[in-house]
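Submitted below is the structure of interest, expressed as structure tokens.
Missing here is one protein chain; the remaining ones are kept as they sit in the complex.
Chain lettering (A and B) follows the sequence in which the chains are written, and residue indices restart at 1 in each chain.
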Amino acid sequence: MTDAILEVEDLVKHFPVKLPGIARILWGGDLAVHAVDGVSFSLRPGEIFGLVGESGCGKTTVGRTVLRLLEPTAGTIRFEGTDITHLKEPELRPLRKRMQIIFQDPHASLNPGMTIGQSIADPLIIHEAADEKEAKRAALEIMTEVGLSPAEQMYRKYPADLSGGQKQRAVIARAMILKPQLIVADEPVAMLDMSIRSRVLELMLDLKRRYGPTYLFITHDLATAKFICDRIAIMYLGRIVEMGPSKAIYADPKHPYTRALLEAVPVPDPTRRGRKVLPRGEVPDAVHPPAGCRFHPRCPVAMPTCGWEGRDFVDFLELRWLSPEIAAAEAALGPVDQWTTAGLIARRRVRDADPGALAGQVRAIVANVESPMTQAIEAVGVEDEGLVVRFRPPAPLQPKDVEGRLVECLLY
Amino acid sequence: MTDVVLEASGLRVYYNTRRGPVKAVDGISFEMNRGETLGVVGETGCGKSTLGKSILGVLPPGTTVEGELRFLGKDLASLPREELRKIRGKEIALIFQDPMTRLDPLFTIEDHFVETIRAHEDVSKTEAIERAVKALASMGIPESRLKHYPHEFSGGMRQRIMIAMSLVMNPKLLIADEPTTSLDVIVEAQILEILEDLRRVYKMSLVLITHNLGIVAEVCDRLAVMYAGKFVELGGVRDVFRTPVHPYTQALLASTIHLESKELFSIDGLPPDLVDPPPACRFHPRCTYAQEICRTEEPAWVEYRPGHFAACHFGKDFL
């Protein structure tokens, strides 16, 4: 494993939620967005490794943290065998030459005050790898290679004179001019029109054939990832849920979330329409990620052991009461904001009713609704004059080797 | 009683700028039937969003609009301003690409609903709220969130709120301008199913403006391909996907990267500047089949199969 270009182990990145000092004292405790919460993977030389997931899953944060553009909260990052997790900036500088990043927005990535040529030659000068004359020659050369020709003429143009596709080529040229070992490409084609996306992807493949860099390719687009990546990792709420060779995963996805993603992608073939089985709702807030498997509240094949907790019960009531009849019949239990939750417990304070009777009503609902959530309830009872719904703790969850890929799911 | 909901003929929309008029929509004609979904597909800047806005008459001041737009037989251009306002939101509704910025940040969801309903009907606030609760519940948003502000919702929820708000007046025509582009794929699929249901249950007609051919294939009955302010092809979705007539449609289909793509394909060149578009066939500078006639003569709008039109001099060669 030591021949890996990049090795990431148990990477964690939390962003503290910005509360003014006094608010923090008043409300107590620090909140944090759990953007990346224990992610491990390694990149083999010359491969294209895809990090795939929806917005907010932490893929962009991973990309920036492995380049130390963001400081990791915990974990280790090794680049070409060197532990760079805690390297200071001066020690990191010589390594930075060998790892580059391509951002999503080509319009914002180029300095509008510099010509395209200057921008592309700039990394050589910053890293003192060439004098100005050599840098210019190298820039002209790479510009021809990425299709910014005639290079002499394009060299003098400003970003404002270029189309989106041309700008992204310039950004790629700037990343490639140092002939880096690792390129983190963060949604490099997401902002481009369909008709020119292919050209930029082809360029990236072409440069790889020629110079053999390793790509960490970050995208939300499963089709692009399938086309370009050798291996992929599917991320959900800061965790990798499935990781392995693209071929295997696309042919036979194992994690319910991977399946859901692939099912949801629209197919450009009107003869193959059909009702889709989609997960409910949206990705939850990363400040309070769900317990157990983070996908469990939306999972179509969830089990009682997947991590059900107090707030799942409250969400269940909220959905249930969308129907006015049921809401009226169960008015004594509502409204939803009378419920508080803490971990495995959901609690409702009862003032002017008999808590025992309410507990009976909840038990009846739980008995009538058969779902993994209700099956995970350990007890419904009365504690300190309040109604309490208590869940069983979830089963421990670990990534497992399933048919040549890692899957983090209790099904296996 | 005809089943035609909307009829456009020779529609032109020019934005007047310092560089001259931007011909965003330049001579478009089509019809829409009750309960039908028409997909309008094109790349950035082809004028597809302008087309949607022109149907509602919500273009910026100083825009030139020519041609005829008939909604249920009424000529929209000849209607007084107040009449037109009453049609907007009640008979024709529009939902936008970016639900994040389309709700007023200073007003609660309840305020938005009450305002919309009372702009069209003389009902009490209580009744308006009741209807809002029902519409939101049908989109899976609980009553407890009525008093929340837009920034307290996720993107998918905001789009469901926007749909609920256009639904509450039970419009006959819904125009959806890239309704899922800013959303993730699972939420996108959820929203598309909602739109599909709306059409089935309420017999609503839907104009779906998008750059994503996959979406068109999944929800539309007919498809119009737009390039540089003009329709280049229009027909049933199955027909157009199976035998695309216009070279631009062919190229667009080939360049779409989907889960079964075998190779990468891209269209050379850039979309034209709509202040000064190429003469005759506007696609000719980028077309691999272009001949002399494509530069000099505007191709006719020919019906190649029943209901399948295209504007290409060599259309029959591709059948």
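The working rule: contacts are C-beta pairs under 8 Å (C-beta built on N, C-alpha and C of every residue); 3 or more make two chains touch, one makes a residue touch a chain.
In this section, contacts and distances are computed from a predicted model.
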Chain left out of the displayed complex - its UniProt protein name, from "Cytochrome P460", "Acetolactate synthase small subunit", "ABC transporter permease" or "NADH-quinone oxidoreductase subunit F": "ABC transporter permease"
Full-complex contact with the absent chain, from B:Ala77, B:Ala119 or B:Val275: B:Ala119
Touch with the omitted chain, as defined above, among B:Leu103, B:Ala217 or B:Leu234: B:Leu103
Options B:Lys23, B:Lys48 or B:Arg88, residue touching the unrepresented chain: B:Arg88
Positions on chain B contacted by the hidden chain, ascending: 53, 56, 58, 60-61, 85-90, 93-94, 96, 98, 101-107, 115-116, 119-120, 147-149, 151, 162, 165-166
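Assume only the chains that are shown with their structure count from here on.
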Distance between chain centroids, defined by C-alpha means - chain A, chain B (Å): 31
For the chain A and chain B complex, residues of the former touching the latter: 54-55, 163, 165, 193-199, 201-202, 220-224, 226-227, 250, 260-271, 273, 275-276, 278-279, 282-283, 318-319, 321-324, 335-337
Parts of chain B lying in touch with chain A, wherever the complex brings them together: 43-44, 137, 140, 142, 144, 154, 156-157, 184-190, 192-193, 211-218, 220, 237-238, 241, 251-253, 255-259, 261, 264-267, 270-271
